[in-house]
Structures are given as C-alpha cells and as structure tokens.
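One protein chain is absent from this view; the other protein chains keep their places.
The block that comes next holds subunit A.
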Amino acid sequence: MSTENTESLLRVRGVGKAFPGVQALQDMHLDLAPGEVLALVGENGAGKSTLMKLLSGIYTPDAGEFFIDGAQVRIDGPRHAQQLGISIIHQEFNLMPDLTVAQNIFIGREPRGRLLLRDRELVARTRELLQRLQLPLDPNARVGTLTVAQQQMVEIAKALSYDAKILIMDEPTAALNDAEVAALHDLIRRFVAPRTGVIYISHRMDELKAIADRITVIRDGRYVDTLTTEDASMQDVIARMVGREIDTGAGPEGVRDDRETVLSVAGLSTKALLKDVSLELKQGEILGLAGLMGAGRTEVARAIVGADPVESGTVTLRGTQVRIKNPADAAAHRIGYLSEDRKRLGLLVEQDVSANIGISSLQERFLSRGFVNDRAVREKSKELVAALRIRTPSVDQPVRNLSGGNQQKVALAKWLVKDCDILIVDEPTRGIDVGAKEEIYRLLNELAQQGKSLIMISSELPELLRMAHRIVVMSEGRVTGELTAAEATQEKVMHYATLRPSPGDGGGDGDSDAHAA
C-alpha cells in the first residue's frame, strides 16, 4: 500500500463525464485529506458541480475511479453515497417547500416505530440540532415560507446532521451575506468532526482565505493545480482559474445632483416587514441597497414592481404618481426586476436559452406582423451569450442543462435585452465567477451611462461599494442610513445595517442620516 493511499480520505483519478455536446469533465484528479477543507474553484461551467454530482451518485462517470480511505468504490445513487459517508449541499436548493424544517432535515431518516412516525421525537431532535448549531429556525415552519438565506441554513443543518465523512458544499454561501458567511465558517470549524474532509465550492475569493486549507483549481473540465492557501495569493488562484488577464475596472464616479429623479418611493409599508421606506433614484444612477438577511431589501424591490401587496406608500415615476399592481404593470412602466431566486422566479428551466432571453421582450422587440421573429431572438441571444461568456453548446440548449452560474447569466441577459428605464437587480452576480462578474459590472455600468437607472441589491459589500453611486442601508424593514459612494466604507454600511431602528426614525429623507454620520 502506498503512502498516498493511507493519507487520502478521498481520491479522484482520471474521471471523465460527457453530456451531449459538452465534455464536462476530463481526466479529473482530486485529493482530499482527512480533516481538511479543500476549496474547489473554477469558472462557471468548469465542471465543479458535475464532479460533485458524480461523488453523490447522481451521475455515473464515463471514465475514472474513486477511492475512499484507499478502497475503490462505485457510487451507486444518492442513498449509497450517504451510506459511504458522503453528504452534500447542492448548488440548487433541494428542499420540499410544503414540508416543515424538521421534516426536511430528517427526510429519509424519520424517527418511527413499527408503523407510525414519531413526529414529537422528530421535532425534538431537530430543535436540539438547531440549538447546537445556533441556527435561529423554527422546526415547525414550512420551508416554503422561509427566505432564501433561511432555506440555505436548512440545507446546512441537514448536511451537518449526517455526521458525514466527506462533506461537500456546492456554493453554500451564494445566498448569504458576510455575517452569515462568517457564521457558516464558524459552524464548519466547530461542528465538522475532526477527521471529516470538506470540499467547499465558492466563487467568493475572499472567503477562500478564511476557510480553505488548500485550493484545487479546475478549468474547462480539467485539473489545473492545487495550491496551499497560506502560500498562494488570490491573483495566483484567479490566473490559474481563468487562464487570462482580467482587468478590475475602477468604481463609478458620483452622479451629478441635478439629474432628474426617475423613481421616488415614499412611506412604503407592508404588512409583513417594511416600515415607512422612502428612497429616490436618479437618472443614470446605480443605487445600492444594503442590509443583512431579512432587512427587507428584496421586499422593497418586490413591493415596487407590484409582486407583493403594500399597505401604504406611494411610488412616483418622473413626477407622476403611479399604482403598480403587478410585475406586468411594472414592465409597462419600463421597470424590470431580476429576482434573487432564479430557479423559481427567474427562468423557464425546461426551455432553451434563446427562449428565456427573448421571453420578456417578445412584444416590443421581436414581433413582426404578429409573428414571433425567432431568427431575431436567436441572433440577439447569441450576442448576449458571447458578451456574458455564457457557457453553452448553443442557444438551443435547455437552461436546465447549464451550470448554475450560467443560468444566472441567462436570467440577467433577459433583462439586458428588455429595454427598461429602471432595472432592479437582486443579487445579480450570485454564483458567478470572478471573470464573468467583471463583464456584468461593465454591462451594468454601461446601462447607467446610457441614462438608465439601476437599483442593485447585493449581499457582497465590496461589490456594492465598487458599483453604487449611492448606498441606502436597511435594517429590520426600515431605512437606517444613506451613504454616497465617497463616504461609504464597509464599516459605515455595517454600522447602519446592524442598527436596531427605533420606531419613528428610519424612512423619511435618508440624506440627513447620512450627513450626520
């Protein structure tokens, strides 16, 4: 037995996997040592999730071998993977929205007697688990009613509850903000058993330094290199990842104040969360919306486009007060909204790439004499596929078959095609690799320069600080502060984001708050 065998918890050797038109993985290698956190990085479509799906038994490899503790294994379906001690958080949520938190976490492992389930024990065990992990979730809450970040916590709790030998996390932090990311890292350090190996996939370079012991880079389905985090600079990692230079552009300059106010929201309140939210958006401006999970940023966007009912408040477009009843209404007012929950609300996953890109703008752009001009839709789609570097064999590929990050790009492309005056983008770069992020920043900046106005919601502060002309910060459903690009720093934003608003303040004219700071 070679030393390699005894040292590795998991070894992947020469693994290949092809899909029609795509060689997703080729001659792939990977070594995971017991007790380490190994980051796996690569561009969108590099093959990371495919490798993880091979490891969890969802796909079978065309070639190659897997060894666990030195012994060769054939992974035969998700159940078998669980039995082998492999637990995985998939990139896409795999939760049952109609079941409760407890039912989701222990699905397939329900405590039961000979015939009946022991639901009391189920709830008790879940409560105990959640308490141990310090996750503020109610075991009896229906998962469908939770926010994206809370759902991610359910996934994390579920994965940790297996006490697995190999724990795989495919972009667990895409939906989390910085504080939650730190909390997750804490969880991993404290609750993952000492000999458990963790494979951690992320596009957020900043967190690799914080959590990973080693970093394996893959590109175009092939192994590139493995670096020790301590000795590697992020430049090294990115260079190996993209195999080309990426220029990180400078941040935006401030907007002139004499620009016209295109959108003004006053005193917006909803039953669920929002209290007296007011904000203004100027022409050609990128307005950042910052805040912690549950602060109400997405709710503001949804209220503006009429996706959720509001209790009170007004929306004024270029001086005229409007009542927007639903998203179609919003679109008629030339307001677009890119949802944070792309799979459920942003895409037709069974349809192909060009159908998705064209769907929102068929009427105004692609109709000739009553017929849909498919050729024009395809041409435009090809343009965007190239511009956003969407990795797909063709624009006829069903979106379901694209990698997670590439699906996100399609969702964004849809709104780029539709010629909106006001575009609200909710976590536009979630799950998108560093290279493509730059492309998206460039496109958003271009839109602003053309005179369009954007509201950008993001949990990644550095991104907001770089992109936004002005940042409105929310906490617990209220506006707690406003900062111009010049004054905004990470600390100031976090200060406002963690402010517990006393009833009465917040809302109103944010400017005074900002200058007080």
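By definition in this document, a residue touches a chain if its C-beta (ideal position, glycine included) is under 8 Å from a C-beta of that chain, and two chains touch if they have at least 3 such contacts; residues count from 1.
Keep this in mind: contacts and distances are computed from a predicted model.
Within the choices "ABC transporter permease", "Transketolase", "Nitrite reductase small subunit NirD" or "(2Fe-2S)-binding protein", the name that UniProt assigns to the complex's undisplayed chain is "ABC transporter permease". When the omitted chain is restored, the residue from A:107, A:193, A:210 or A:367 that touches it is A:107. For the chain left out of this panel, the touching residue among A:24, A:55 or A:123 is A:123. Residue A:95 is the one among A:9, A:68 or A:95 that touches the chain missing from this view.
For subunit A, the list of residues touching the undisplayed chain reads 56, 58, 77-79, 81-82, 90, 93-100, 102-103, 107-108, 110, 112, 115-117, 119-120, 122-124, 127, 138-142, 309.
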